[in-house]
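If you scroll down you'll find the structure; I have some questions about it.
One protein chain is absent from this view; the other protein chains keep their places.
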């Protein structure tokens, strides 16, 4: 935890640098101070097929789902959602002007009793290199 | 909101027009009267790797997750789920006959306190063109 899963319509592939978008979300998530660096996993999934609103070919979306530990406070969860939203909006601002674009973020809980993890990134990132 | 996320095994790519499937789901969702047109985002994600049931190579699945506002009534949510299921089943009916195929739909809530959105489609679609 946490996981940031960005889905986007494939028609954005040539307009948005999706790796840069992932990096912006990573940076924004870490800046909230809520997460340990080794725990943050941001990824983007291209949706080749889609039908959006009035189905104009230029209609497009980016939608991010954030899954994180239930134990966070509502304030922390809101801070994360807002930070991710702001980071993405800043990077794709020009897409809004043609009125064909929708951006969204959802945060939801991971139940600690029903999740398992093994993370070797922590071993490296919790200890400074010798 | 709402989001319709269809996942499918890649062996269906040559048998089902996935864009047509997205369009059928969009049309069915709008026909329920539950949603504003500018809010509906349907997409399909191809799963290149899979292992289904007895792992016969021709085994296949289509699974749709619908995420929408918590404030809808149970009746509205059921109407949407049933409409999506019926629209998809109608389009892929021939796939059932060889007994290698499973179709499914799940509807779940988005918490309004933990979701954010900015949608320029509404600006265009709420106002008739001059």
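First chain written, first letter: the chains are A and B, and each begins at residue 1.
The rule is simple: a residue touches a chain if its C-beta (ideal position, glycine included) is under 8 Å from a C-beta of that chain, and two chains touch if they have at least 3 such contacts.
All values derive from a computational prediction rather than experimental measurement.
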(request) Quick one: say which of A:41, A:56 or A:78 touches the chain that got left out. (result) A:41
(request) Since one chain isn't shown, list which residues of subunit B touch it in the complete complex. (result) 7, 9, 45, 47-55, 59, 61, 63, 74, 77-78, 81-82, 85, 89, 95-108
(message) Applying the definition given at the start, please give the residues of subunit A touching the unseen chain.
(response) 1, 3, 5-6, 18-19, 21-23, 25-26, 37-46, 67, 110-111, 113-121, 123-125
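Just so we're on the same page, only the chains that are shown with their structure count from here on.
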(message) Centroid of subunit A to centroid of subunit B, CA atoms only: how many Å?
(response) 21
